[in-house]
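A single protein chain has been removed from this complex, and every other one stays in its place.
So that you can tell them apart, the chains are marked A, B and C in the order they are listed, and the count of residues begins at 1 in each.
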Amino acid sequence: MTDALIELRDRLRVFTREREWDRYHAPKNLAMALIVEAAELAEHFQWLSAEESRAIRSLPDGEKREAIRDELADVLIYLIELADALDVDLAAAARAKIGKNALKYPVEKARGNAKKYDQL
Amino acid sequence: MTDALIELRDRLRVFTREREWDRYHAPKNLAMALIVEAAELAEHFQWLSAEESRAIRSLPDGEKREAIRDELADVLIYLIELADALDVDLAAAARAKIGKNALKYPVEKARGNAKKYDQL
Amino acid sequence: MTDALIELRDRLRVFTREREWDRYHAPKNLAMALIVEAAELAEHFQWLSAEESRAIRSLPDGEKREAIRDELADVLIYLIELADALDVDLAAAARAKIGKNALKYPVEKARGNAKKYDQL
Partner (left out) sequence: MTDALIELRDRLRVFTREREWDRYHAPKNLAMALIVEAAELAEHFQWLSAEESRAIRSLPDGEKREAIRDELADVLIYLIELADALDVDLAAAARAKIGKNALKYPVEKARGNAKKYDQL
């Protein structure tokens, strides 16, 4: 079985090379495209309450869920392309970051105490 | 071998459950956090030329590259958590989206013709 | 009395010219900087409920309110610089857009019916 992140990266390399789009894919441009897609994703939630946004999980499959799936996919696609352009191993980076977060927010201190989230 | 996206999703579920942070993880909140991390990533590139941003690939490993790796990781982490909160299979969504893009931008029309990128 | 948008634009022109920063202020770069500041502003609200975010209005003045004021200011500053770089009259653009919105969302249809906001 090929790892999905590797498989997608390889597909995207072919996709981009076939279309000769590499010249547009400077990290600066990909970082902008990534944030634009993240905003299109956020747009689905902007006027909803937190509870309403949780309810999307249980909607019957249809236009709304497909649109959101496509936006999630677009963010992942640009993220993989950006990491590849920067020669970064995404999965290794995420594992390392989760390790750092575990040190920063130890379970016994984080539980029942949401300092990370306490912003008022 | 476990797929990295599945492995990371499972690690993040444990991480969040241990800290009792699920109550903060409404899709609306995660979508905001995702865009905030995407912006922190973009910040590294905002004053660079496209060429300078390409040069980051070849920098010796150090603070700059580690900071960028951490931001790429943060985007992936929130993306996985958001997809999980919405019960979406990220890898399947990305495969489906690449398929749609291939239909939308056929090789013979896309090559040497960057209509997607032509914005002036 | 000078209009505040004009006064701020003129101050920012002097500020930028004195530091010889014009060469960094391509619209592309300013648009990235603007979104980065908008994200820093959003970060203050990301884990709050809608109600908690409304309560910030009534907080005693202090670090939290000053930090938010500074982020609001940064967004306005980059917005004015970007409009100036593009030779756009911001106030006129906003008046024209409010006029378009009034045609798109007539009072009698918009009231008690939030189609704009109805996203589920």
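By our rule, a contact is a pair of C-beta atoms (placed from the backbone, for glycine too) under 8 Å apart; a residue touches a chain by one contact, two chains touch by 3 or more.
Quick caveat: nothing in here was measured; it's all calculated off a predicted structure.
Asks: Where does chain B touch the missing chain, residue by residue?
Replies: Here the touching residues of chain B are 31-32, 35, 44-45, 47-50, 52, 55-56, 59, 64, 114, 116-117, 119-120.
Asks: Which positions on chain C touch the chain that was left off?
Replies: Residues of chain C in contact with the hidden chain: 1, 3-5, 7-8, 11-12, 15, 18-21, 24, 26-29, 31-32, 34-35, 38-39, 41-42, 44-46, 48-54, 56-57, 65, 68-70, 72-77, 79-80, 82-83, 85-88, 90-91, 93-98, 100-102, 105, 107, 110-112, 114, 116-117.
Asks: Name every residue on chain A in touch with the hidden partner chain.
Replies: The list for chain A reads 24, 29, 32-33, 35-36, 38-40, 42-43, 45-47.
We take it that only the chains that are shown with their structure count from here on.
Asks: As a quick test, compute the distance in whole Å between the mean CA positions of chain A and chain C.
Replies: 26
Asks: Express in whole angstrom the distance between the two chain centres, defined as the mean CA positions of chain A and chain B.
Replies: Here chain A and chain B have centroids separated by 3 Å.
Asks: At which residue positions does chain C touch at least two other chains?
Replies: 32, 35, 39, 45, 47, in rising order.
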